[in-house]
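With one protein chain held back, the other chains of the complex are shown just where they sit.
Going by the order they are written in, the chains are A and B; count residues from 1 in each one.
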Amino acid sequence: MSAPKPQELLKVSHRPPRTGWMDTPVEFRKGTWCYPGKPKSLEVLDLPFPRQWSPEDEDWKLPPNWKEIVLEGLRERLHRFRSLQIFMDACVRCGACADKCHFFIGSGDPKNMPVLRAELLRSVYRREFTTAGKLLGRMVGARDLDERVLKEWFYYFFQCTECRRCSVFCPFGIDTAEITIIARELLNLLGLNIDWIATPIANCYRTGNHLGLLPHAFKDMVDFCVDEIQNVTGVGIEPTFNRKGAEILFVAPSGDVFADPGIYTFMGYLMLFHAIGLDYTLSTYASEGGNFGLFTSHEVMKRLNAKIYAEAKRLGVKWIIGGECGHMWRVLHQYMDTMNGPADSLEEPVSPITGTKFENARSTRMVHICEFTADLIRHGKLKLDPSRNDHLVVTFHDSCNPSRAMGLLDEPRYIIRNVCRHFYDMPENTIREYTFCCGSGAGLGPDENLEMRLRGGLPRANAVKYVREKYGVNTLACICAIDRAALPPLMDYWVPGVGVAGVHELVGNALILPDEGERTTDLRGNPLPQPAGAGAGNGDPGGAGAAPRREA
Amino acid sequence: MGMGISLALTVALILVAWAGAAAGLQVVLGTVIPYLAGLTFLGGLIWRVVRWARAPVPFRIPTTCGQQKSLPWIRYAAVDNPATTLGVVARVALEVLLFRSLLRNSRFELREGPKLVYFWEKWLWVAGLAFHWSLFVILTRHLRFFTQPVPAFVGWLEGADGFFQVWLSALYLTDVVVLVAVTYLFLRRVLIPQVRYVSLPADYFPLFLIMGIAGSGVLMRYFFRVDVTAVKELALGLVTFRPVLPAGLSALFYVHLFLVSVLLVYFPFSKLVHMAGIFLSPTRNLANTNRERRHINPWNYPVKVHTYEEYEEEFRKHMIAAGIPVERAGPSAQVGIPAEKEGQ
Partner (left out) sequence: MSLHVLLSEEKPTVVARWLDLLLEDYPPETVRFLKGQRDQFANPVGSVFRQAIADLYEELIGEGDPGRAVALLDPILRIRAVQDLPASRALAFLPGLKQVVREAVGSNGRSVQPPVRPEEWRELDDRIDQLTLLAFDVYLGCREKIHEIRFTELRNRTHLLLERAGLVAADASPGGTPGGALSPPVGVGPQAGQDGRGGRRAEEGEG
């Protein structure tokens, strides 16, 4: 009797039996799922069924009538969202979306194909809400809702970053983000959320921001940025907080206030406003532009978002500027006005510096800072020295939401081209509306999920690697606070040597303040490059021939 | 397995029609079933679309596939990120007529190492377009049977379609194309593992049904000629509600008619309604004017929020200590710092 060959042995022990997707149960392996939401966090928002539980446990301590709750919830949402009905009915399983998901590309798990992710919900919909599904069952892709299915939902709907890339390619515009949003709503009806979402929403509800910074701490963090600016530029900036009568309320993602490298972006905002003498105020109550409610339910999204208009009204500002953040802008652009508008206390936004009317924000009355800054540059209102960014060879990562739920593509590029002299876009099928997700969006950024994040981020990192090898790119610019947190580890693993910066950090470096002293370092304390003189002119990304200077 | 069931079902349907015709059930096959099928199709489709249309669109959620309309000097993507009704109409029209999103799918070029290899990935788009357009042309050609006099455009269409002459009769290009395309779509489903993995019996069935319909049609036209005058008599009778059953129609014809009836019945209750779905898809049929015009959610309801007053009540002491203005220096504030201290 001969021993099996090593190859066979391995095959026997490792290859899973081939089963149809309906019969392949989900396995919770470390590194690919997020810790469950704590009961305390759920209680802050009065969310249902707060309890201690873990996805790894056999028993999820579901309420006895959980099935009814989910099905009733689904019925209700079918009546409320035409999108859901159409996305449940219209898919022909053509497979066009299959290889468009960054998680599928990086992991190879077939259930990460958008079509299958949606089928997880669709199969239950068919069983319960269509005649064919009730009569024919599996023939038409219908299956009963049971705990196994529920666990599968939890696993895979918290493995979708709601980036909408698949929706670009779908001939019917089916948007997996929409399906994930609603599936997560259903899970939340049973108290099934993840900690990295549940704790920030609880914090945000109570203290105004995700981290739970109390008002004085928030001010303290901003003061820290002010000190740093003084160190670099010699200019003292005095931002105000909760000041009534300011013309403009500025709301940034709180990540920019406390997290590295987001704080450099925040310094950029402050320097910009100082340079143009803007009459604005920050708010400790509305100290968070981000909104993890989007990753929980429409209702929580609305509850958290309400603060922005309420605070704008209380302070009596004319309009609002929002900082660089991806999902924050999905909420502000596509939901805020509908949910908490109309913003009657505000006025149609007009730039006090250039007089430009932001007609595209006429109703919502909130302007993206990139729109605001691009307009300033266009009108020559900023004094810029792009050579201060000469040590940076920059590429730009389009964040999912500003790209596919807004279309903010050329404004940040225009700014970068004016504040940097070495800018190179990544290959065309990885940018703009085709951009790849960072892999950590929609609340999937905790460290216990790191391996999944690295997998999902591979397509993005791969394109960065290409421009790094081709042009010597050493800086990945972005307009999203989650990106600023998620991309550094991603780069560290896949493309070492590439740093991550917000667009307004680059603005801050290049911006010449009216009263500034001689600068010797950039905002991060790195020495400024020696004046090179020769090379590309302002805004000419193609002409930069010099190799990038990299610090040790 | 799913494929086997669907194939068996289709074959069974063909046999039923054949046996019915042989057993002299022409009345059932030629009158009763077509009427029932037509009724189910219309009723079902209306029911389905009404059901969709009755569900509100609470949020404006277009998927934007190009530059937004923002500052006047930035050129925006008027079709892929529409800001006007005209743009939306163009976007939906491109989706419906040219399957624009599917076209995005694929690109010409590919680089692998030093070699440049050309690789064409647009087959799904080509086959999809060929399939749907051929079906449309064939359907329009069939108007010849249902109208008297025949509208002129039907004749033109036939002329264009039947450019090639085979055995003294025109060979309709669309007949060939539809058979090739449906075969491709079927093979694709079977041969590409990831597509096979997501395929349901319900995905194979309509393909087999359409193969059966197209196949029987082709057989009648080119091989076992059917009495066209008799077919027209029957068809006109059906649409004018004066059904007649002309003699001399073969079993093949009844198979054809029966499969069409089955397709009509199946249509509203299956994924085949995707045709109607595309017009109503909120990611495609809405303009990206979100911040310009307020979108109304009909079921928008008030929610519990954490008000500023509650916030200040909880943190007043800290706020005053940090010099952050407060609305009122309430009883909980013992620190004697002025409540209103402007930063500058």
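As a convention for this text, a residue touches a chain if its C-beta (ideal position, glycine included) is under 8 Å from a C-beta of that chain, and two chains touch if they have at least 3 such contacts.
Model, not experiment: these values are computed from the prediction.
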{"item": "Among A:114, A:173 or A:290, the residue in touch with the chain that has been omitted", "value": "A:290"}
{"item": "Residue of A:437, A:458, A:477 or A:510 in touch with the missing chain, whole complex considered", "value": "A:458"}
{"item": "Candidates A:83, A:203, A:287 or A:360 - the one touching the absent chain", "value": "A:203"}
{"item": "Interface residues of chain A (partner: the chain not displayed)", "value": "5-7, 10-11, 14-15, 18, 29, 32, 35, 38, 40-41, 43-44, 98-99, 104-110, 195-196, 199-200, 202-203, 206-207, 210-214, 216-217, 220-221, 228, 231, 253-255, 258-264, 290, 292, 427, 429-430, 443, 445-447, 450-451, 454-455, 458-459, 462-463, 466, 474, 481-482, 484-485, 487-489, 491-494, 496-500, 521-522, 524-526, 550-552"}
{"item": "Residues belonging to chain B that touch the chain removed from view", "value": "107, 110-113, 117, 119, 192-197"}
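Quick note on the criterion: only the chains that are shown with their structure count from here on.
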{"item": "In the complex with chain B, residue positions of chain A that touch it", "value": "20-21, 46, 78-86, 89-96, 98-99, 110, 113, 115-116, 119, 130-132, 138-141, 164, 167-175, 178, 205-208, 214-216, 219-220, 238-244, 284-285, 298-299, 302-303, 306-307, 310-311, 314, 333-335, 337-339, 341-342, 356, 358-366, 371, 374-375, 378, 403-411, 414, 429, 432-433"}
{"item": "In the complex with chain A, residue positions of chain B that touch it", "value": "2, 5, 48, 51-53, 55-71, 73-77, 80-81, 83, 95, 99, 101-102, 104-105, 107, 124, 128, 188, 192, 194-195, 197-203, 269-271, 273-274, 277-278, 280-284, 288-297, 299-300, 303-308, 311-312, 314-315, 318-319, 321-326, 342-344"}
